[in-house]
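All protein chains but one are shown in place.
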Amino acid sequence: MTGETVILAYSGGLDTSCILKWLLDQKYEVICVLADVGQKEDFVAAEKKALKIGAKKVIVSDVKRSFVEDYIWPAVQMGLVYEERYLLGTSLARPCISVALMEAARQCGAKYLAHGATGKGNDQVRFELCAYALQPDLKIIAPWRNEEFCRRFQGRQDLIAYAQEHGIEVSAKPATPWSTDANILHISYESGILEDPNTVAPSSLYELTVDPLTQAPSQPTRLTIEFRKGLPTSVKNLSNGQVFIQPLEILNFLNELGGSYGIGRIDIVENRYVGLKSRGVYETPGGNILFTAHQDLEVFALDREVLRTKQILRDRMTDYVYNGFWFSPEAIYVRKCIELAEEKVSGQVTVELAPGYCRAIARKAAENVGALYNEELVSMDVHGDYVPQDAGGFIAINAVRIREHVRAFGPYKIPKRSQ
Amino acid sequence: MTGETVILAYSGGLDTSCILKWLLDQKYEVICVLADVGQKEDFVAAEKKALKIGAKKVIVSDVKRSFVEDYIWPAVQMGLVYEERYLLGTSLARPCISVALMEAARQCGAKYLAHGATGKGNDQVRFELCAYALQPDLKIIAPWRNEEFCRRFQGRQDLIAYAQEHGIEVSAKPATPWSTDANILHISYESGILEDPNTVAPSSLYELTVDPLTQAPSQPTRLTIEFRKGLPTSVKNLSNGQVFIQPLEILNFLNELGGSYGIGRIDIVENRYVGLKSRGVYETPGGNILFTAHQDLEVFALDREVLRTKQILRDRMTDYVYNGFWFSPEAIYVRKCIELAEEKVSGQVTVELAPGYCRAIARKAAENVGALYNEELVSMDVHGDYVPQDAGGFIAINAVRIREHVRAFGPYKIPKRSQ
Amino acid sequence: MTGETVILAYSGGLDTSCILKWLLDQKYEVICVLADVGQKEDFVAAEKKALKIGAKKVIVSDVKRSFVEDYIWPAVQMGLVYEERYLLGTSLARPCISVALMEAARQCGAKYLAHGATGKGNDQVRFELCAYALQPDLKIIAPWRNEEFCRRFQGRQDLIAYAQEHGIEVSAKPATPWSTDANILHISYESGILEDPNTVAPSSLYELTVDPLTQAPSQPTRLTIEFRKGLPTSVKNLSNGQVFIQPLEILNFLNELGGSYGIGRIDIVENRYVGLKSRGVYETPGGNILFTAHQDLEVFALDREVLRTKQILRDRMTDYVYNGFWFSPEAIYVRKCIELAEEKVSGQVTVELAPGYCRAIARKAAENVGALYNEELVSMDVHGDYVPQDAGGFIAINAVRIREHVRAFGPYKIPKRSQ
Partner (left out) sequence: MTGETVILAYSGGLDTSCILKWLLDQKYEVICVLADVGQKEDFVAAEKKALKIGAKKVIVSDVKRSFVEDYIWPAVQMGLVYEERYLLGTSLARPCISVALMEAARQCGAKYLAHGATGKGNDQVRFELCAYALQPDLKIIAPWRNEEFCRRFQGRQDLIAYAQEHGIEVSAKPATPWSTDANILHISYESGILEDPNTVAPSSLYELTVDPLTQAPSQPTRLTIEFRKGLPTSVKNLSNGQVFIQPLEILNFLNELGGSYGIGRIDIVENRYVGLKSRGVYETPGGNILFTAHQDLEVFALDREVLRTKQILRDRMTDYVYNGFWFSPEAIYVRKCIELAEEKVSGQVTVELAPGYCRAIARKAAENVGALYNEELVSMDVHGDYVPQDAGGFIAINAVRIREHVRAFGPYKIPKRSQ
């Protein structure tokens, strides 16, 4: 492979540093791309490290704004949540990072893309499906699926030995007994001691959120979050009147405030696309707040039957995104359909942040658009435009099928009551 | 209607007391049935009151155990939650109460059933569909859909005047500016000042749960909840070793403990079956804890694709139950299907209760059954029975459609990055 | 109701003629609207008849083009078929006719709408939901739900007697022992002797189609049907080179040719929205041909996963349309979603018409758009852009869940073979 250029999705960590060196050993020219999606990282140091190992070039690509506006905001709008709890922090970052990788590949004329994702995980699928979609002629190098590489590096110790042997700096900080993926939407923790799903995650694990019981403020904070067509457009802190409107600033603010309340922790076992069940712990403070507010507004704003269809579409979209199909015919199609539904989701929700949780406590429609909620219609005190007598016919006709079933097959078995 | 016997779903409150009197005025003989589903009520006083007004007979039917075992436990097993948040506390009580009403009707040879549900609400549908299913020849009297009745009683003041006129005792306690429905699963609040969805519910409203910020314990409590085939079978308080196994005791315990932490409050706008949007505030402490634990175990225990189908079935079942179709061909069918899936949901979940919320923190499969979670398979350190190289082919074949789309319609538009 | 103006959906037949007279008896002023949706009707005679009975005015509204272009074409595009067989000939006509009724109502300042649909059927729902959507202040008069009217007219004989009494002309032609609804898309037959679902419909019943066995041509005819974005744009008769491009002409041609082959007969029991099961016999020659061609092209043209989502949306839309919700939030929303999918459905299908059926025999993509079908890729003789080795990994990873299930719960029970 003498002279062929590889784009390496580089993190600065032990794995991708060793992969960098290993690629150089295979005679590739390696261009490292560090996508800044909001992880806490010393990008300057990482760049220096890669160059020292032998990277031909290091590209640090700040994609934070794109991540928020092109991936996280749409996910909030669509209401995506995997298996009812996971807000897709990693899944959403992958296509965003992939775009940065493709840009670098195009710019540098690279024919290869290498990544450090493992062979048992979802990320390999996500990176590679994006590559197939965006630049189908790019060839993939996945060292953790390479037999020779896997034989050589059977555990962390082999990586450390190799690093030391080749003068690659190894962090003095002892490794945590779990692995971490961080970005502006979340931090995820998995593997190591977390592999036993019955082991409670230690409180020292959490980085984005404080312990709600001991470190959170004793007073709640109320926020008013505005949405237009399902997208967050402003957040107002009702305690002090502060307002945020730029997406990245909104998310930064909500992460910080939500984190200070210990909001957004989950501990789950999830189903990976490759067929495994894995345990993950996640912190998503800002995302949790936005999801809570959007969910409330959506049920408030949408016609019931439109909502039902939207929910079916959302469930399909969630699997597409988790499984790595962000750039696919089906995801692009379903996303357009959901956006059509969201055209009616404009208004504001007041949420209350308290230690460990946030919840919606009030909502109203945007001023200049119509609203399906009808205070007069639902009122117990006025009829509004509703004739109660009609409900009798409604019920009777709905009962036709039930009564026919009784006629044909006998009465419903009344459960013998537990007494 | 001289002499015809009516079964009246009686609550002891102002509305049904006036309805009782009104029915007597129409020359019906009225048998009042009070179903005890766990609401805080002085049943003796209510009985006396009804007899004094003129009821021929009062039947107090304690259906708490049936409510828990025949309705709430199945709902937990099925994972029912309406529009993503409402745990169906009222919806589930209606068929349970209906069975008590039907038993009374049969026992007393009554041909009429009267209830105090309003013409704009869901409960009229639920009561009447149950009646159609269980005793199709029973005739329904719904005074709040009766034109003459509605003309006479245009507001609460008319009811009070009528009550006073007829010597019906009116509670000295001033009415809350909202209405309430309580049972062992929840208390719901709606109407009155809550009709403006942007009005924050006052903290004085909550009856089952304390204010999490100021009144909850400062220490969390951990519980281990066991399920067998999706049904809760025991709860252990890890703080003191206390164990509960009888369903009613489990729910009482979780309500009390959960309530002491302020767990299970929601404030939502929901879509009623009759086409209105209405705002409701709910407290469901024990139900929230059980739902949280079951949800965690289910994703842990079920095969991913079985889970996906189960979720579709659950979403349909949720609407059936909310809409009043508990006794219907479709609900009976879908419930059997979900039970089949739940046969594999056995194990235990550890949840942590903290002020305002509870969350799952650990889980394991039951001893004597198989488990799909495979610590060895998912481990980063051992291959288990998994060949990482296979993933490359998996991804490539999954990419065929994506690549074909690119070939046919050109590359995916890479979003221009927000910078 | 002296002087109030009613718009009557008038057909010229016995029922609506009696209704016209009955409305006049109630002191309404009646404007009859006859919508021409392609039924064989002597509109001049009908107009004369209505005026003679006492109609203030008769409006004959030719909505054939609108019916084809605004309702039938979209239904073909969406692939609507109710309960797998019924092509919605009546369901689609109702909103089209309703628009004509609303136009008349607006034009004449009428406050009432009367129709002759029965109280057990779907059409009352369809007409009235359209009215609620298009002109919510219009009041509905449905004589067949009016107790006094129903008491008076308990059967056909009562109508005839009333007609004769009031000088209303009664057709000399003996009534068929079934009822009929005809338009340019289909004729439906129901009621009377057809109410026994085990009675075979007599061959004399069919009006639009010949007996395929004895009256159809002995040679097949091939047609090439072109679609653009899912809508039919031209039909070419390959036997003689004739080409049709105007929608109404296309449908007329296909009806005539399809009818001459006896194509498009179905005999079904269907589920009405009001909860009954009813038996219907339908002839839809042209619709059957268009549906067959569109179905073939759609599977050919759409990405598999987009198709799956589209099918779910179509199934929902079909119920909306059958149930009368053409003008509803959900139908308008879902229709837009389906149109998005259909943007890729352009090309042509060759169908062969033979006595009693038609089927697709060839298809190709439109010239100027991309095509997902890839002859090279699927070829057994060339690899195209496909690596067979990848399939092994694809299968192995797909097997992970299956193998895990075996590990956890033991091997699949191999069915004991029936020998």
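Structure notes:
Each chain gets a letter, A, B and C, in the order it is written, and its residues are counted from 1.
Quick note on the criterion: contacts are C-beta pairs under 8 Å (C-beta built on N, C-alpha and C of every residue); 3 or more make two chains touch, one makes a residue touch a chain.
What you see is a predicted model; the values in this text were computed from it and never measured.
The absent chain, not drawn in this view, touches the displayed chains A, B, C throughout the complex.
Of the options C:Val76, C:Leu92 or C:Leu129, the residue whose C-beta touches the omitted chain is C:Leu129. Only one of C:Glu4, C:Asp267 or C:Glu339 touches the absent chain when the whole complex is considered: C:Asp267. Think of the hidden chain as still there; on chain C it touches residues 62-63, 65-66, 68-70, 83-85, 99, 102-103, 118-120, 124-125, 128-129, 132-136, 140, 142, 144-145, 147, 150, 155, 179, 191-192, 195-201, 212-213, 218-220, 247, 265-271, 274-279, 295-296, 299-300, 304, 307-308, 311, 315, 319, 325, 327-329, 332, 350, 354-357, 359-364, 372-375, 377-381, 386, 388-389, 391-392, 394-396, 398-399, 401-403, 405-407, 411-412, 414-415, 417-419. Mapped onto chain B, the footprint of the missing chain covers residues 274-276, 303, 305-306, 308-309, 312-313, 316, 328-330, 333-334, 336-337, 340-341, 397-401, 404. Annotation for chain A: contacts to the undisplayed chain at residues 303-305, 344, 370-372, 374, 377, 385-387, 389-394, 396-398, 400-401, 403-405, 407-410.
The rule is simple: only the chains that are shown with their structure count from here on.
Interchain contacts join each chain to each other chain, per the touch definition above. Between chain B and chain C the centroid-to-centroid distance comes to 40 Å (mean Cα coordinates, whole Å).
Per-chain Cα centroids separate chain A from chain B by 30 Å. Measuring from the averaged C-alpha position of chain A to that of chain C gives a distance of 44 Å.
Within chain C, the positions touching two or more other chains are listed as 303, 305, 397-398, 400-401, 404.
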